[in-house]
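One protein chain omitted, others in place.
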Amino acid sequence: MAHYTELNIGPIHPAVHGILKFKVKLQEEIIEDVEITLGFLHRNAEKICELNYYADNMVYFDRMDYIDAMNMELGYLTAVEKLMDMEVPERAQWIRMIMAELNRLAARLVGLGAFGLDMGMLTPFFHCFIEREKIQKIFVEASGGRQEVNYMSIGGVYQDFNDQIINDIREFLKEFKPYLEDIYGMFMHSEIFWQRNDGIGILEPDVALDYGVTGPLLRGSGIAYDVRKDAPYLFYDKVNFNIPISHKKDNMGRFILKVEEMRQSIRIIEQSIDKIPDGPYFNNKAKKSMMLRLKGDGEVFSRVESENGEFGVYVRGNGTFKPWRVHVRSPAFKNISVVPVMAKGMMIADLIVIIGSVDTVIGEIDR
Amino acid sequence: MKNGDLGIKTTTIEKALEWGSANSLWPLTMGLACCAIEMMATQAADLDIARFGSEIFRNSPRQSDLMIVAGTTTKRMAPRVKRVYEEMPYPKYVIAMGVCVIQGGPYVDGYSVVMGVDKVVPVDVYIPGCPPSPQALTYGIMTLQKKIKHETDR
Amino acid sequence: MYKIISESEDKNKIKIINIDKNDLIEFMEDYKSKGYYLSSITGVDMQDHLEVIYHIHNYDTHEYIEVKILTTDDKVPSLTKLWKAAKGDEREQYDLMGIIFEGHENLRRIVLPDEWVGHPLRKSYDLKKVQYINMDSEGKEHVSYNENEGW
Partner (left out) sequence: MVATVKEIEIPKKPVPILGSLRTMGIVGKYMFKKPITTQYPEEKGEIPERFRYRIFLAPEACIGCTLCEQICPNHSIKMEKWDFKREDTEKLTIETAHGERTNLQNKRHIYPDVNFGTCTVCRQCEEICPTDAIYLTHEFENSRTRNSFTYSPEELTKQEQDVIK
């Protein structure tokens, strides 16, 4: 006769990366079933977006995937600018691209650090945060905000790049490249890391597609899907980079893939920093003064590649100053739903590693 | 045990206790939202709060005496925050980090956010900012230390 | 055979296909066999009726399609039998928009507690009526309009 144990993990637990509740059904140490409870960070961003003017909503998008704020802003702006037929100057687009990639690096660093913490590796966490601090300093130099930057606006970016910022980014990249290899080495030469990740958390590609999983999780299952390649936005079609995929399907493959993606991000920044043209950084049509009162009409669905995958924003306007409906296709929401499949039949200790590998951000799941 | 509850009038011992509890605040990881990342950054190498005696972030409420509520407290989370607070041993202190936990922050228009965590648990120090920079959090912890030692009132 | 009512394009050059809600399952089955996967479900409250928007995506041909159906009685057929991705999405739309997906085996609220009154993303939802949540010792959540019963 089967004897089950029920175990609650969360909502406040260091391993769940935020506030999530996992109700695990265990047979001895083997996971039979995982039930996920969401909603502890439901901040009704979609409702508030309907009550605000178009440009004011940037504040709420910043705080969705709070470690990847630039990409969130970008997702909303690509949608709203299409809705308003607003053109963005070339300089602003290059700046946006650099910032988005820098933020992807920063977000990955948090993810890697926390992933190490899940396995009791304290050292990489500190090294990751040292590097992240440098990225945030660049953000402060550019925008004035450390994490929730509020840097982009409809029609461009709020403040222009100056020579110092460009120099700082160049310097940072020079330092960061060997540092990244060191952080990578800290993980990869550790036996414990291998033993806890090799062959754990296997996700078959057909299951991944069925659940609508995107991002590193999907690429880790061997499907080369990246919005930057699939439907290039900004100038992603003008720079050279690779989309890494892995057919290993497990945590280990995903980890190596994430680090490889960081190297590709560095490549993108290096190429685009030389290409920034002179010119305006803000569309004159939306120039300061009353720019935040712009009308939008029609409907639009736009998607960008955030750190967790395909971040889609659906905006419906009705010809007034406020959006009628804003809906977010949250990648982390889809990614977390696949955890029960990945964890089934594994040991309870593996669940923690799997959650760390999926690397969700709760602010984006619950919104 | 708050100040003056000892029963015997031994001000020197109370002073010593205050000094002790002010310089060994062990925070609880109550990272709810965005501010949690800045809290992690405060703990990390760049602005090591171990210099203030907040050596490590404990994951268990039983082993900590400072709760840094970092991030939006939703209505669904509020009872749980309260329960964790009740599980902490005395003397216990609460820091409200970020504007969401002070007065609702950007979510004042909404339906599912508690407008200030001080409606749920008693708060000792409020740190405004969205999110407060690690320096601001460190200053908040210093303010709390001063408050424990009865050196500040603002 | 399903019937396409009209076709148009949104501002991002995504094809919009309007169909009748009774044809939805048939339509989606056809597109599933063509290699499409569900990407997102959006409910839009148009006050006199609800619009349910499905974004489907083909990973091989890189094609995104928007499928739009209308409903006046809040009920639409569920797609959980076709794609598992619909499970979470439909629960979310039920929770926030109040769309009832017929055939969904676990149609409960997902981000709000079960006892919550009303569906917040509806235009008729009254934000002034504040609801409070409390939790008993067993972890069950209770919702009330009375501030004193909250947390």
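Should a chain be cited, it is by its letter among A, B and C, assigned in written order, with residues numbered from 1 in that chain.
By our rule, a residue touches a chain if its C-beta (ideal position, glycine included) is under 8 Å from a C-beta of that chain, and two chains touch if they have at least 3 such contacts.
Just so we're clear, the structure is a prediction, and the values are computed from it rather than from any experiment.
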Legend entry - Displayed chains contacted by the hidden chain, counting the whole assembly: A, B
Legend entry - Per the touch definition above, residue among A:Ile256, A:Ile273, A:Val300 or A:Ile352 touching the missing chain: A:Ile256
Legend entry - Residue in contact with the excluded chain [from B:Ser21, B:Ser112 or B:Ser133]: B:Ser133
Legend entry - Candidate in contact with the missing chain, chosen from B:Met67, B:Ile102 or B:Val121: B:Ile102
Inset, instruction - Pick out which of A:Gly10, A:Gly39, A:Gly113 or A:Pro244 touches the chain that's been left out of the picture. - result: A:Pro244
Inset, instruction - Would you write out the residues of subunit A that touch the absent chain, in ascending order? - result: 52, 56-59, 123, 127, 130, 137, 140-145, 148, 150, 158-159, 182, 185-186, 188-191, 194, 198, 224, 226, 228-229, 232, 236-248, 252-253, 256-257, 260, 288-289, 292
Legend entry - Hidden partner chain, residues of subunit B it touches: 45-48, 51, 96, 99, 102-109, 116, 118, 123-130, 132-133, 135-136, 138-140, 142-143, 147, 152-154
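The working rule: only the chains that are shown with their structure count from here on.
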Legend entry - Maximum centroid distance from subunit B, chain identifier (CA atoms): C
Legend entry - A-C compared against B-C, more contacting pairs: A-C
Inset, instruction - List the centre-to-centre spacing of subunit A and subunit C in whole Å, with centres computed as mean CA coordinates. - result: 24
Inset, instruction - Express in whole angstrom the distance between the two chain centres, defined as the mean CA positions of subunit B and subunit C. - result: 39
Inset, instruction - Please list all residues of subunit C that touch 2 or more other chains. - result: 112-113, 120, 125, 127
Inset, instruction - Spell out, as numbers or ranges, the residues of subunit B touching 2 or more other chains. - result: 76, 80, 109-112
Inset, instruction - Would you pull the subunit C residues touching subunit A in the complex into a rising list? - result: 10-12, 14, 16, 37-40, 42-45, 53, 55, 59, 62, 64, 66, 83-85, 87-88, 92, 96, 110-113, 120-121, 125, 127
Inset, instruction - Under the touch definition given earlier, write down the residues of subunit C that touch subunit B in their complex. - result: 112-113, 120, 125, 127, 130-135, 141, 150-151
Inset, instruction - Enumerate the contact residues on subunit A facing subunit C in the complex. - result: 38-39, 42, 44, 46-47, 50, 79, 82-83, 85, 209-212, 223, 225, 230-231, 298-302, 310, 312, 314, 316, 324-325, 327, 329, 333-334, 337, 366
